[in-house]
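Note that one protein chain is taken out, while the other chains of the complex remain in position.
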Amino acid sequence: MTKTRFLAGLTILLTVAALAALPALDSPFVQSLALTCLMFAGLAVSWSMFSGPTRYLSLATSAFFGLGAYCTAWGLTHLPWPVVVAAGGGAALLFAFVIGLVVLRLRGAYFAVITYGLGELVKHTITHFEKTYSGTVGRVMTETPSSEVVYWSVLIITLLAVATYLGFGRSRYGQALRGIGMDEERAATLGVNPMRAKLLGFCLSAWFAGALGAAMAVRWTYIDPNTVFNPFIVFQTVLMSMVGGPQSLGGPLLGALVFSLLSEFLRLSLPYLYMILLGVLLIVSVLFLPDGLVGFDWRKLLRRKSASRP
Amino acid sequence: MTVYLFIDLVVAGLVTGGIYAVVALGLNLQYGLMRIMNIAHGEFLMLGAYLTYTLVRATGWSPLWFIPPMMIALFLLGLALHFLIFRRLAATSLDQEAMEARSLIVGFGLMFIAQNLAQLIWGGGMSGEPYLDEPIHFGEVTVAANRVLVLVVVAAVSSAMVLVLKRTLLGKAVRGMLQAPLGAMLVGIDTRRLHPACFGLGLALAGLAGGLLSMVYELTPAMGEPYTISALIVITLGGLGNIPGAIAGAILLGLAETFGMYYTSPSMKILISYGVLVLVLLLRPKGLFTK
Partner (left out) sequence: MNMSNKLRRLALRCGAIALIGTLALPIGIVQAQDAPVRVAYTQSRSGPFAPGAQTTQEPNYLLWAEQVNAAGGLNVQGKKRKIELIGVDDRSDIETMVRSYEKFMTADKVDIVLPPWGTGANFAVAPVANKHGYPMVAPTALSQKLVDMKLPYYFVTLQQPKPMMQALVDMLAANQVKTVAVSYMDDLFGLENIGALEPLLKEKGIRMLDKKSYPLGVKDLSTMLKGMKATNPDAFIGITYPPDNFLITGQAKEIGFAPKIFYTAVGTAFPIYRDRMGKASEGVMGMGSWNPKMSKAAKSYFDAHVALNKKEPDRWASAHAWAALEILQQTVEKVGLDRKAMRDHIAKTEFDTVLGKMKFNGTEEVGVPGMVGQWQNGEFEIVWPPARATAKPVIPKVWN
């Protein structure tokens, strides 16, 4: 094993160990910050798994997240914690499979709009169902697992997401997705079954979003459709990936870190300013940073600046 | 139900549909011509409503005085936005799909900015200055005067748009661009001037709808979003770039919503809206009225 490989592996191991040991600090503030970071890292990485290579802009993340959360709300008292979380992911995966069969036939803005519409449709359907048959708007969760358990669950899911991103990206299907992103018609003629590849990527990406929703639901003690199906969840995920750089692993991770910190400090105190800032960043990044912060050629910018000096 | 209730519901549906038609007109031009999926379209309706309301509040004059200047202001805003953002977007997009996707994200950005700016400026409290809300009686049927006004204005504007598109040279140029963007350029139509103008016109029309609504309803910073969704449904129903189709689709949607709410509940409205959107996109993504 080469020296760089060894150091890289060691760094990763130490980082993971440090993250796992974080609850020992006994600071609810630091832990909550880390939890938010990890959740968005997981969401951004799993989103980029599918939408990065294929360039299919999926806005269904909020739907997956919310479905996972409701799995927890309905199942927490009946099932053990790991089963609940996995089932949350499973529910999202199932939903992704069913809608994917139909929705993955559309492209471009249509795909984005319909995935958004489906998210809203799921939200309003569950709202209607809860109001009519359960006579309630939200659900209270009693007997929730400790915050450490939630933290470690999210950590594990995010690590899995990163591993899956790397593994899937190298696999046959991952390459197929990249081919689809470049030219879908040609990819089909090269012997790839586009539908199968897309479906796999879409469903895989959905599982993580659902599992994260299931894990995070207990954080709030009380959930209602507007909180867990909040479209802001998908907007922020897309934002992080696009600004960070949708074509790599580092992009969504960087984006998640930066925006989680921003959000934690600004969202409660200066919410409107924060949202406006997000909007501006979104527009600027689309116009000037097509490959995100990670993909931007900083060296070229510096070279140009120094070259313009006399 | 009685005849009078039926007429009542039809009128309500037409008023709603009329607003949708005006809002959808703008979005149709933007997407049909330039592949700009302006998801923030409804926010300009909201801005138009708040601007009108603020001026009415400040001066006490009728909102009808302020609607034309407000439309001009929004037209100029549209030109500015096109120049600053969408022109560069079009220039740097590799293909149409990329343009659509990127303009969608830009639209989200604009939406965040517009809604939260409105919250900062006008947020909190109840805003709204009903105008002409006295009921007019047509025999047994009662309609508020302002809704009649809205209906008349939207009908006039929609008819004017259809006529302009069919009869004038400018209209023919726009239709040419809608049908075949490349061919239009070859024939000498100045897309560089027409695109921003159409974008600006779209915003002005959204503002018109907002100004009219400010006479009828209470205003909130989030009021625009449902109209964006409805506009999307309408242009999907009518078929992209099909202006008369969109108008027909809008009326259909307005009536469907009104009668749907009567038979179920206002709570179902949003479920109905999204349900229609998803169904249309799945079954007839090219529209109900395309050949």
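Brief remarks follow.
Which chain is which? They are A and B, in the order written, and residues in each are numbered from 1.
Here is the rule we go by: a contact is a pair of C-beta atoms (placed from the backbone, for glycine too) under 8 Å apart; a residue touches a chain by one contact, two chains touch by 3 or more.
Keep in mind that this is a model prediction, so the values were computed, not measured.
The chain omitted from view is touched by exactly one of B:Trp65, B:Phe83, B:Phe138 or B:Tyr217, namely B:Tyr217. Remark: the residues of subunit A touching the chain excluded from display are 25-30, 131, 135-138, 140, 142, 220-222, 224, 226-227, 230, 268, 271.
The chain not displayed touches subunit B at residues 1-2, 4-5, 8-9, 12, 119, 123-126, 130, 133-135, 142, 144, 216-218, 220, 222-223, 258, 261-262, 265-267, 269-270.
The criterion applied here is as follows: only the chains that are shown with their structure count from here on.
Residues 55, 57, 102-103, 106-110, 112-114, 117-118, 120-121, 124-125, 128, 131, 235, 238, 242, 271-273, 275-276, 278-283, 286-287, 290 of subunit A are the ones that touch subunit B when the two sit in their complex.
Interface residues of subunit B facing subunit A in the complex, by the touch rule stated above, are 31, 35, 37, 85, 88-89, 92, 96-98, 100-106, 108-113, 115-117, 119-120, 123, 229, 232, 267-268, 270-271, 274-275, 277-278, 281-282, 285.
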